[in-house]
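Heads up, one of the protein chains got dropped from this complex, but the rest are sitting where they should.
For subunit A:
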Amino acid sequence: MAPPAHSSRSPSPSQPSGKGEVSDLKSQLRQLAGSRAPGVDDSKRDLFKKVISYMTIGIDVSSLFGEMVMCSATSDVVLKKMCYLYVGNYAKVNPDLALLTINFLQRDCKDEDPMIRGLALRSLCSLRVPILVEYLVGPLASGLKDSNSYVRMVAVIGVLKLYHISSVTCMDADFPAILKHLMLNDRDTQVVANCLSTLQEIWTAEASNSGEASRERDALLSKPLIYYLLNRIKEFSEWAQCLILELVAKYVPSDTNEIFDIMNLLEDRLQHANGAVVLATIKVFLQLTLSMTDVHQQVYERIKAPLLTLVSSGSPEQSYAVLGHLHLLVMRAPMLFSSDYKHFYCQYNEPFYVKKLKLEMLTAVANESNTYEIVTELCEYAANVDIPIARESIRAVGKIALQQYDVNAIVDRLLQFLEMEKDYVTAETLVLVKDLLRKYPQWSHDCIAVVGNISSKNVQEPKAKAALIWMLGEYSQDMQDAPYILESLAENWDDEHSPEVRLHLLTALMKCFFKRSPETRKALGIALAAGVADFHQDVHDRALFYYRLLRYNISIAERVVNPPKQAVSVFADPQSSEIKDRIFDEFNSLSVLYQKPSYMFTDKEHRGPFEFSDELGNLSTEANVSAQKVEADDKDLLLSISEKGDSGFPANGSAYNAPSYDSSKSLSASSTSSDLVILETGVLHQASPSLAIDDLLGLGLSTTPAPAPAPPLSLNPKAVLDPGTFQQKWRQLPISLSLELPVSPQGVAALTTPQALIMHMQGNSIHCIATGGQSPNFKFFFFAQKSEELSKFLVECIINTSSSKAQLKIKADDQNSTQAFSVLFESALSKFGML
């Protein structure tokens, strides 16, 4: 209970200096303390107000503690309230004095006025003084049985407060059991809601060290309770409705009838004016229908209008929160929103963060039928005076172009941007034209004609300059001035501050040299000399490498630097589909607005009720394995992994979310397709390292024409990793490779003693950190470390002996060596006779 203890920076002009006034107040309070004269309460009120106002502006009035407590013997509620406020503020720092208040607070807890009983109980529980907890138990117990609902409401939250001061006292008094009873029987809905919040918090905190607590927590999701709450949902306040809906979103109905019953019951919640209620309802709908593709799609259609209404009504802050969720849904299923694109047009007075979301949505929903209009609109923004938005708009146009709809017209537009002669427009456009050329080399002719006219002097931004230089190098045969432009850049080597640009300049000059050597020879010489002397390590290395390569054999050098290129078919999505699924699972939470899953921005105990299970606790189960069994297996596993067992939601993961988890994979077309994207690019990397993409990423070294044998991967036989770090890494890293392998009959037989496999893998420098499961599902977690680096590999290996399959998930610090590692891993497995 604390008005700020530190002083506010600009106090009101009447602010007193402090000491004199405080001692004045002290003596005045003394005089009034014993008085029973009529009107004394009014004078007390004035004095109390003064005390509180001093307290608010940061003057220390704790020396009045005794007098304040004495004066509190009154029936005047206003006085009492001020006194409680005062006591709550200073009790924590003055535990000895706090003891003084216990007496009168306890007395007030028995007052005949329920208002006073409630207030006193609340203040008593808010003292936060550990030594006083014993005094709380009695009043709390009678408060929970009070005939007045206000007192019960306060008492329930009081139990939670007590739990936070001393969990042992709270559990010993068996308060949770009383709350459980109240939750099911109290007439007052706010009492019920408070019981639910309190029990959720207590059981969640206890679940990590008590199996019973985790069962109790799971019992909150039992069918009778859920139905009990759902049937009365309209009697609850809008805030309590949110709480209940959040709980229902985690409930797994037994059949589709149940799903439809719940949805029909909650249908009208979508028309609520409170955005929080609507979003919580939407979450329920989305979670319930995950496994029913067509219904899920209908849900999207149904929630569109309410979401759009919420976005446009209410304060800008609220509409931002809703827009963030709309954004998530649009990104998941753009095709369902393609006719609503006009809603995503920007309004001139919207802040940057809103416009940015809208631009992303516009980009996502562009298809054959609306691209023309969307791009026309985006071009308006590109000319906008608002520079960051202009930039974003140009990028958006580029992204749409890369999505392949009506590229022809868009290329024209992009080229028109270059004619606008605004520096930032030119810069953004150059980057895009470069990407376009990598995907659609057939446009080179048109683009080159325009790009050739751009003076490199007008391009200052490193990214844009690098793009321009790349184009000059790549298309030097078509651009007459290319060698000369590059030469002048090379001559001004020292003025170029960005290493990225210098790297590109080296490579571009090399490419140019092989096409037009007489004109480039001099410039290349200058650049190589300057590059070798460069302070930047990468620039230095690349220059030296080129130099040696040229000396060794010019024709090999040409094959290295200028190999025949393939067009890039798909650019990798910066966010993995796994991350996206996690954010979706955490719908209606901060994860959506931050666009990252909760583990990235919050610590374990504060993930809130939204977090779904951890990867580790989420065995993908076979239908014939009962959920309970897996749950137990998992717990074993987790216990063996982490000593503390600090994993917040180990059990409910598989028990509640297994179906939803599975279906989320199969269901949303968008997410699976982006999975494919990642795999595809990954494969491309491996198959033809000569891709242009490598070159632009600054990996000039790897662009060997003939696939060089990958350096053999060697592992550190003595690698160490503690379980905590393993868990953390496992959570943070994306899956770089997942595959399924058939298991041989010998392998199945060998698993009767899993230890043998572990020993064998250790012999191959692949260490086992945890095992779990029972026949037919075995689960192993392995890790390995590169021999000369810290870079680690993590593997989850699930072997199902009845289906004779092994599922591998590999995560790696260094994604590029995953393939090599998986080869090692597989060969180790097959040496054991598994495969």
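Following the convention adopted for this analysis, contacts are C-beta pairs under 8 Å (C-beta built on N, C-alpha and C of every residue); 3 or more make two chains touch, one makes a residue touch a chain; residues count from 1.
The rule is short, and it goes like this: contacts and distances are computed from a predicted model.
This complex has a chain not shown, and the name its UniProt record holds, of "LRC58 protein", "3-ketoacyl-CoA synthase", "MHD domain-containing protein" or "Sorting nexin-2", is "MHD domain-containing protein". For the options A:85, A:715 or A:737, the residue in contact with the chain missing from this view is A:85. Between the chain not shown and the residues A:202, A:242, A:526 or A:784, the one that touches is A:242.
Contact with the chain that does not appear here is found for just one residue of A:47, A:87 or A:157, A:157.
Touch with the chain omitted from the figure is made, among A:28, A:210 or A:318, by A:318.
On the side of subunit A, the interface with the absent chain consists of residues 1-6, 8-10, 12, 49, 52-53, 56, 77-78, 81-82, 85, 115, 122, 128, 150, 153-154, 157, 160-161, 164, 190, 194, 197, 237-239, 242, 246, 271-276, 278-280, 305-306, 308-310, 312-318, 320-322, 324-325, 339-340, 342, 345, 347-353, 380, 383, 385, 387-388, 391, 420-421, 586, 588-594, 598, 601-603, 606-608, 610-611, using the contact rule stated above.
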